[in-house]
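Shown below is the structure under consideration.
Every protein chain but one is kept in place in this view of the complex.
Each chain gets a letter, A, B and C, in the order it is written, and its residues are counted from 1.
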Amino acid sequence: MREDRFVPPSGAFTRSVPIRFSHCDPAGIVYFPHYFDMFNGLIEDWYGQELGYDYAELITRGRYGFPFVHIECDFKIPSRIGEVIDLTLLIDDLGRSSLAIAIICHRDNIVRLRARMVTAMMSLETKKAVPIPDGLREAIESYRQRTAAGAG
Amino acid sequence: MREDRFVPPSGAFTRSVPIRFSHCDPAGIVYFPHYFDMFNGLIEDWYGQELGYDYAELITRGRYGFPFVHIECDFKIPSRIGEVIDLTLLIDDLGRSSLAIAIICHRDNIVRLRARMVTAMMSLETKKAVPIPDGLREAIESYRQRTAAGAG
Amino acid sequence: MREDRFVPPSGAFTRSVPIRFSHCDPAGIVYFPHYFDMFNGLIEDWYGQELGYDYAELITRGRYGFPFVHIECDFKIPSRIGEVIDLTLLIDDLGRSSLAIAIICHRDNIVRLRARMVTAMMSLETKKAVPIPDGLREAIESYRQRTAAGAG
Partner (left out) sequence: MREDRFVPPSGAFTRSVPIRFSHCDPAGIVYFPHYFDMFNGLIEDWYGQELGYDYAELITRGRYGFPFVHIECDFKIPSRIGEVIDLTLLIDDLGRSSLAIAIICHRDNIVRLRARMVTAMMSLETKKAVPIPDGLREAIESYRQRTAAGAG
């Protein structure tokens, strides 16, 4: 399999995650559902640290939910206890109430896995999809434009 | 270390749990926080199947919470992928709003681990401890008496 | 959104899973990585109970691994604490060393989510893909044929 290289575009939101004992299975590699938990944490941090929207407040005060409607993921190289991997978040698509996020997990510029996660913004009160509020939309759109080089 | 033997008293609530790949760590044994998750599942099943109180309804309709206030656990023998272990629930103590549960994890009558978990019944509305409702108390007390032989 | 109906084909491997307190998030619905953990458990049970191959032994004695190389999942209806959902496993595709599994999560014949999970059989010794052994291949192919009606 040809190596899949990735260099995060300038300004992309990237966080490092140490692979812990607790992430790993009897084969010594990350048990895959833990990746999705890492991705959810990355998205939380991106809302707060990059967009300036506190994720917990969006849920508890704003009464918004962000359920995933579609997820796909290609696993290329397993990760082992003691390694540190980088997770980069990019925007694939921004709809009226939906947001498609690309997450690239990489180390030394080689891709370990790539995920595409589509989330819909909903009201926890009505349980229905709602348009992404203007301020948040602008923050996401701005992030998308300044990191667009690497989103392809 | 001397073997710790255990035969569940007649009528005790016991459930078998298969040790799955996902429970196990790089050393091939159960990663310990998973035991606490198994114990919580056992308690849920005990409420519904033994006491006749649907755990989900106690929370969602009754607006009760059951936070743990104290947990202690002795780990004696590790468990490995592919094994099936038995979890038995007994009552250690029943207070006004608190309940001390003993959970014995065993296989072939040999104890693998013993836990004592003290939970307090609280109102999710007031966030304060509340007395255990009479009907539930009677069901717990009845269970305690008919399984008392093995609780010591 | 139009309802997505599903009736498992005769002979399909289906297991019920109670949605527990521990599966659910502050919005009261299943936190999505738990679904993938349920799917992995379903696959383990299918190996042992349907194909007659003990999953733990394949790993510990056979020194085989079954890493996922691709996963995709459509989430249609959320599941809540106290519900019981059914998970059905069908075969999408069987390659030389790869196996594409479809998992349909449903209740009352209405689909809650659909996943496609592609796994590759590998040697834990060489860390390379290996052909699926003949006996196992025949068991999978036989299962595929007798459940093919509903796999489409």
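Quick note on the criterion: a residue touches a chain if its C-beta (ideal position, glycine included) is under 8 Å from a C-beta of that chain, and two chains touch if they have at least 3 such contacts.
Values in this document were obtained by computation on a predicted structure and should not be read as measured data.
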Of B:P18, B:G48 or B:G65, which one is in contact with the hidden chain?
B:G65
Sort through B:P18, B:G48, B:P78 or B:P133 and give me the one touching the missing partner chain.
B:P78
Omitted-chain contact residue, chosen from A:L51, A:I81 or A:A139:
A:I81
Footprint left on chain B by the chain that the document does not show:
26-27, 29, 32-34, 36-37, 40, 59-60, 65, 67-76, 78, 124
Contact footprint on chain A, counting only the chain that is left out
18-22, 28, 37, 40-41, 44, 54-57, 59-60, 80-82
On chain C, what residues meet the omitted chain?
21-22, 24-26, 28, 31, 33, 81
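Convention: only the chains that are shown with their structure count from here on.
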Closest chain to the overall C-alpha centroid, by per-chain C-alpha centroid: which is it?
C
Would you mind checking which chain's C-alpha centre is most distant from the centre of chain C?
B
Busiest chain-chain interface by contact pairs, anyone?
A-C
For the pair chain A and chain B, the C-alpha centroid-to-centroid distance in angstrom is 36
Distance between the CA centroids of chain A and chain C (whole Å) is 24
Distance between the centres, which are taken as Cα means, of chain C and chain B, whole angstrom
29
Two or more other chains are touched by the chain A residues 26, 33
